[in-house]
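Got a structure for you, questions after.
All protein chains but one are shown in place.
Letters A, B and C mark the chains as written, and numbering starts fresh at 1 in each.
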Amino acid sequence: MHLTHMVWLAVALPVAGFLVNGALALWRPQAKTAVSVVGAGVLLAAFVVALGVFAGLSNDPSQAPVIVRLWSWLPVGRLKVDFAFQVDQLAAVMLLIVTGVSSLIHLFSIGYMREDPGYARYFSYLNLFVVFMLVLVLGSNFPVLFIGWEGVGLCSYLLIGFWFSDKVNADAGKKAFIMNRIGDFGFLVATFFIWRAFGNLDFAYVSEHAATTLAPGGAVVTAITLFLFLGCTGKSAQIPLYTWLPDAMAGPTPVSALIHAATMVTAGVYLVARTNVLFAMAPVSSAVVAGIGAVTALFAATIGLRQYDIKKVLAYSTVSQLGYMFLGAGTGAYASGIFHLATHAFFKALLFLGSGNVIHAMHQAYHATHSHEDAQDMRNMGGLRQYTPVTFWLMLIATLAIAGIPPFAGFFSKDEILAAAFARGADAPVYYVFYGMGVLAALLTAFYMARLMAMTFFGENRTGERERAHLHEAPWIMTGPLVVLGVLSVIGGAINLPPFIGGHAALEHWLEPVLEPGLRFSHLAMPTGSAEYVLVGAAVAIGVIGLWLGFRVTLGRSIPVARAAPPDRGFARVLSRKYYVDELYDALVVRPLVWLSRVVLWRGVDQRVVDGAAVNGAAVVSRLAGGGLRLLQTGQVGVYVVLFLVGAVWILRAVMR
Amino acid sequence: MPENTFLGPSLALSAILFSLGVAGVLLRRNAIVLFMCVELMLNAVNLAFIALAQFHGAGGQIMVLFVMTVAAAEAAVGLAIILAIFRHTQSVDLQNINLLRG
Amino acid sequence: MAAFVFYLFAAAAVLGAAMCVLQRNPVASAMWLMSTMFSLAAIFILLGAELIGILQVLVYVGAILVVFLFVIMLLNVARTSSDLRGPASLGATVVVAGLLVVELAALWQYTPRRLAADIAQAPAFADPARVFAAGAAARQATAAQGVVGALAAPLFQTYLVPFEVTSVLLLAAIIGAVVLAKRNI
Partner (left out) sequence: MTSFLDSIGYGRWILHVLLLLPVVGVVPVLLGREAWAKWTALVVTLAEFVLSVGLWWSLIPGLGDMQLVTNAVWIREWGIAYRVGIDGISMVMVLLTTSLMPLSVLASWRYITSRERGFYALMLTLLTGLLGVFIALDMFLFYVFFEVMLIPMYFIIGVWGGTNRLYAAIKFFIYTMAGSLLMLVAIVALVWRVRAVTGQMSFSYSYLLEHASAAGAAAPWLFAAFALAFAIKVPIFPFHTWLPDAHVEAPTAGSVLLASVMLKIGTYGFLRFAVPFFPQVALSPAVSRLMVALAVIGIIYGALVALVQPDFKKLVAYSSVSHLGFVMLGIWGMTLQSVQGALMVMISHGFSTGALFLLIGMLYERRHTRLIADYGGLARVVPVFSLILTLVALSSIGLPGLNGFVGEFLVLLGSFAAYPWATGIATTGVIFAAAYLLWAIQRLIYNRLDDRENEHLRDLSFRELAVLVPLVVGIVWLGLYPRPVLTRMEPASRKFVEAVMPGSTPAATLGATAAIPGSGR
């Protein structure tokens, strides 16, 4: 029991790390070893604490939601918001994933960021990120979760714009924060709805009293869930608020791996899982969640086909995979959503770190020969198999996993989601459409991953003769974490082995108590027996075909070097330009808003109407009045006398009446 | 109570004299004549005082005394001003004396 | 008989006033003004204010009008053409004077009874005798102490302060007149 109460330690450690590294960054930036020891050490310690908490909880799951109350944060009349952590099965799982993956990425960063002058600053931001992510995952009520929610947004702003000296990065950071903020607007409004309905903001209270307070399928519960989902789209980069994630690749690669693949972007899925009762009670919203998930999965996958920057491809792949998780959550299979979240964290982090190795190698090669080629453009790579073999094999494992090839992790989680969508189709036919989109997206995923692997590792090398000599494998500090992630990608599926091959769905049972309130409203009959085999077979076939097509198409044609590459034409151009969505947003939202505020509000209303007319107008009027009266003083005595007498007569008339 | 107090007629007379005084003040450009018309107006007021003094006691008549002294003072000062202006502009015509212009 | 005398002097006064206003020659208008003042003095005496009538003649005509004539002679203001003002002020005059006459002529049939009613604000008590006790008392005083005596008592008792003030006023006026009129001090 006491182990779970140590959970605050898991948060306190990274806070200490942040403060120490922050101080070092300001006053002793060159003390790199100290920074790396503190930064990574703190994370490893936090991971150990997480294991302790998980152990404490697993040997006595009955006392499930353990509320660890630190202090009373907002005591105002009936509103009693405490800064408290809630440790239950869902939180424990997320705690493990976050601390585990973060520790690996911290180790990787030690190698990747070694020469960067802002080394200490980088680690302090990364530690701060982990603090906020843990607060988000462990928060016991909406406001505390919101601290983590916005906190991670802040850290992604700081880390995306880490190399702030050039405008592009700073812009990307700002765009990420503001788009998250639009999502947060949704989250806030949902919180206010909940306060108005329940008069209490604690998760335990809400899930317990949801059935009694809110009418299932009613307007209020739908509104709450839709606004919550608006928050999720902002944070987890779903349509329409996804355009910030591809630009977020401007940040260092480990950041993309940690924040924009494994942890932050999954916050949305965690929130849906945490408030599963509400979503279960609002079938309309669940359909919306599933729908947007499926559409995003397909839409992002198509864009991924024609991207040349290796990180952009992975970014769109992340958006697409997140779409899958929301598809899972939308169909009511929250457990499989979380399962896919876990497996995705492993292989996507592996892919990003692998691409980090590749970019690192390319940088050193170009650096050595002082050429200014784009180190991230796949068209400059090719045939890196023999130069970075370890990275190649590990990334191959990850590619197989993401494509859903058994026995790798991705197969189990993605298959479960597709199966759930298909099952749900029984009582809501629209889910069949989502299932179709999901399958198509799976095909495209396999295709673009194969294309990525082919362009990067196969074919003849296009980096250039002199650079080729400098291409060599990354040091062990960087490839070590990759190996661990590789192992996890392989055995990841074991977490939740489906019954039809002897597994007993460990994760699903583990999350049972948390998801139980939701199940009462939307029980999901997973397909069994022959139907299941057919689905599984189809999924595997899709994966294999996708991969084979990807390799064949890419290696078939010769790939020109980035500098010499002709501009794309027709639909390919539309894809590589990301359907011009960014330009669309800019034209529809940003530019009119700035025009409105500058021309209409500031110049127009503020200066002319309010200032000009009302204020200065009053001044002008009084001056004119003064002038007018002055004319009366003509100096002619006669005029004065007349005025005097007219007054006298007037008074007389009044008196005589 | 004397048998005929002429209250009505004397008040009417006072009104007529006052109106004539006002007309004089408005019409004449010559400053001195203007002052005379003012004196006329004052006399009209005295008449009204006297007419009503028959009912309200000696107060009315004493008031006339005060009016007279004021009239005297006013005439003296007024004429002195006219003298000063005359020395300056060689004319008493009110039309072109506009030192008071604002 | 008294009515005839009253209306005679009234007409004389109005004629004098009108001519004084319309005369082009200031001296002539001064003379007409003198005649108005004389007729007014007569009316004062008729209305029972004998002392005021005499003073009117002594002070007003004797002193003030003489000063006017003196100033007119001093400045020997030539007979100007018509020093009437332009049509604009003529119009103003007609309007103002006309209004005044119309307004005040209504006083013509104002009787002591109506005056009493106004004062008492209650028609029932509109008996002039009782309301104007003060008037009656003044008449006994005149009968007892003579014309000058009746006025002397209130002048030096109830109205002492205004009396002193007027003396100061006269002093100021004299100094003012001297300062303004003297050529070079």
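To be clear about the criterion, a residue touches a chain if its C-beta (ideal position, glycine included) is under 8 Å from a C-beta of that chain, and two chains touch if they have at least 3 such contacts.
Every value quoted in this text rests on a predicted model; they were computed, and no experiment measured them.
Q: What are the shown chains that the left-out chain touches?
A: Answer for the hidden chain's contacts among shown chains: A.
Q: Kindly state which of the options A:V37, A:V430, A:I491 or A:L596 is in contact with the chain not pictured.
A: That would be A:L596, which touches the missing chain.
Q: Considering the whole complex, which of A:D116, A:D171 or A:D568 touches the chain not shown?
A: Once the missing chain is taken into account, the touching residue is A:D171.
Q: Would you mind spotting which of A:F54, A:F146 or A:Y387 touches the chain that isn't drawn?
A: A:F146
Q: Among A:V37, A:A55, A:L79 or A:V430, which residue is in contact with the omitted chain in the full complex?
A: Reading the full complex, the residue touching the unseen chain is A:L79.
Q: One chain isn't shown here. Among A:F185, A:F458 or A:Y640, which residue touches it?
A: Answer from the full complex: A:F185 touches the omitted chain.
Q: Footprint of the hidden chain on subunit A, which residues?
A: Contact residues on subunit A toward the absent chain are 26, 71-80, 83, 143, 146-147, 149-151, 154, 157, 161, 164-167, 170-171, 173-174, 177-178, 181-182, 184-185, 188-189, 191-193, 195-196, 593-594, 596-598, 601-602, 605-606, 610-611, 614-615.
Rule of thumb we're sticking to: only the chains that are shown with their structure count from here on.
Q: Contact counts by the stated rule: is the higher one at A-B or A-C?
A: A-B
Q: Whole-Å distance, subunit A centre to subunit B centre, using C-alpha means?
A: 98
Q: So what's the Cα centroid distance for subunit A and subunit C, whole Å?
A: The mean C-alpha positions of subunit A and subunit C differ by 102 Å.
Q: Quick check: what residues of subunit B touch more than one other chain, meaning two or more?
A: Those would be 22, 26, 95.
Q: Residues of subunit C that contact two or more other chains, please.
A: Touching at least two other chains: 85, 89, 92, 96, 100, 103.
Q: Mind pulling up the subunit A residues that touch subunit B in the complex?
A: Answer in residue numbers: 630, 632-638, 640-642, 645.
Q: Which of the residues in subunit C end up touching subunit B in this complex?
A: Against subunit B, the touching part of subunit C is residues 2-3, 6-7, 10, 13-14, 17-18, 20-21, 26, 29-30, 33, 36-37, 40, 43-44, 46-49, 51-52, 55-56, 59-60, 63-65, 67-68, 71-72, 74-75, 77, 80, 83-85, 89-90, 92-93, 96-97, 100-101, 103-105, 107-112, 115, 128-129, 131-132, 134-139, 141, 150-151, 153-155, 159, 162, 166, 169-170, 172-174, 176-181, 183.
Q: Can you tell me which positions in subunit C touch subunit A when the two form their complex?
A: It comes out as residues 85, 89, 92, 96, 99-100, 103, 106.
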